[in-house]
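Let me begin by handing over the structure; questions about it come next.
In this view, the complex is presented without one of its protein chains, the others remaining in place.
After this line comes chain A, so read on.
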Amino acid sequence: MNESLLRELVPAVIGVLVRRGADFASAEDAVQEALIRALATWPDDPPRDQKAWLVAVAWHRFLDATRAEASRRGREVAVQAEPPAGPAPATDDTLRLYFLCAHPTLPPASAVALTLRAVGGLTTRQIAAAYLVPEATMAQRISRAKRKIAGLPLDQAGDLGTVLRVLYLVFNEGYGGDVDLAAEAIRLARQLAALTEEPEVAGLLALMLLHHARRASRTGPGGRLVPLAEQDRSRWDTGLIAEGVTILQTALARDRLGEYQAQAAIAALHADAPAACETDWVQIVEWYDELLLLTGSPVVRLNRAVAVGEADGPQAGLAALAGVDPGLPRYAAVTAYLHERAGDLERAAELYAEASRAAASVPERDHLTREAARVRQLLRR
């Protein structure tokens, strides 16, 4: 059974139930139950029409749940048992689900969970495993999120910005448990890009593809982190890079630049360099300038300083750090790198050690510890 094909059907099936009169929260629950049953029974007993099977099972689950609820409250069942057949505008339904699940009123972690379940078709158990929380906690997070957006109309355009941020968060989570979140984020971004012409959607998809292309080379033996400059470029996925670049060029041609397109442009310039020393840092700095204008983000300012350091030398890079908040994550790591390039190994070693203590992940901590050790070894020579 192809689980990812099954998952692709989920948003459309939710859409069918909603059009038949189900509220979103109940429809989503019913489809989740149908999905779990499909995962259990399809391998032995595959249906002829997968979507029809899911719709039928989910609809019955929904009716059962509604009747049980109605009898608890002593009320009549309001929905029709036999739904009217109608045209199925599935693409609009799916797009609206993206907006609803990533609604700006939801905290990011809830929007992520709800999107993965209702749009991504993952089970609560899979999402919980990917985020290392108990299944009951994840189930609770999802139902609280659904209560929060209950009553919001499903037929309105939403905030594309929050949808993109949610997908970006999923992508950045990377690989957790048996679900590849990066690949799932790419699948959801592809699906979204097919539903809307917005250049920023294409920009985000391109950004994901260009980063995903480098995945195999990002870790070395024993899970060690390999920085961009040291990566084995022959292991980069040229197919993904070519696809990412094409998507990005089409988006840029629409002449409505946004932060994801600018980030993708930077990733494309890295992907384009046959060797680290051939990187077009001058152009990368220009893209960081654009990105800074678009976002004003302190993190962008920090990353820009690295690029300036490569384009105009480490002193210029250190000068570009003026006004950047030293409390930022990776600030110490960036200054360490620039001081090393400037030849101040003593200071660089101290800063790498400081950066390792401030690291937010174990691979990053171990990498920075090793950098400190490497520079100290240079000092002993």
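Just so we're on the same page, a residue touches a chain if its C-beta (ideal position, glycine included) is under 8 Å from a C-beta of that chain, and two chains touch if they have at least 3 such contacts; residues count from 1.
Throughout what follows, contacts and distances are computed from a predicted model.
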Hidden subunit of the complex - UniProt protein name among "Beta-hydroxyacyl-ACP dehydratase", "Glutamyl-tRNA(Gln) amidotransferase subunit A", "ABC transporter permease" or "YCII-related domain-containing protein": "YCII-related domain-containing protein"
Hidden partner chain, touching residue among A:Lys148, A:Arg215 or A:Arg365: A:Arg365
Candidate in contact with the missing chain, chosen from A:Lys51, A:Arg125, A:Arg341 or A:Arg376: A:Arg376
Chain A, residues in touch with the chain not shown (by the definition above): 222-224, 349, 352-353, 356-360, 362, 365-366, 369-370, 372-374, 376-377
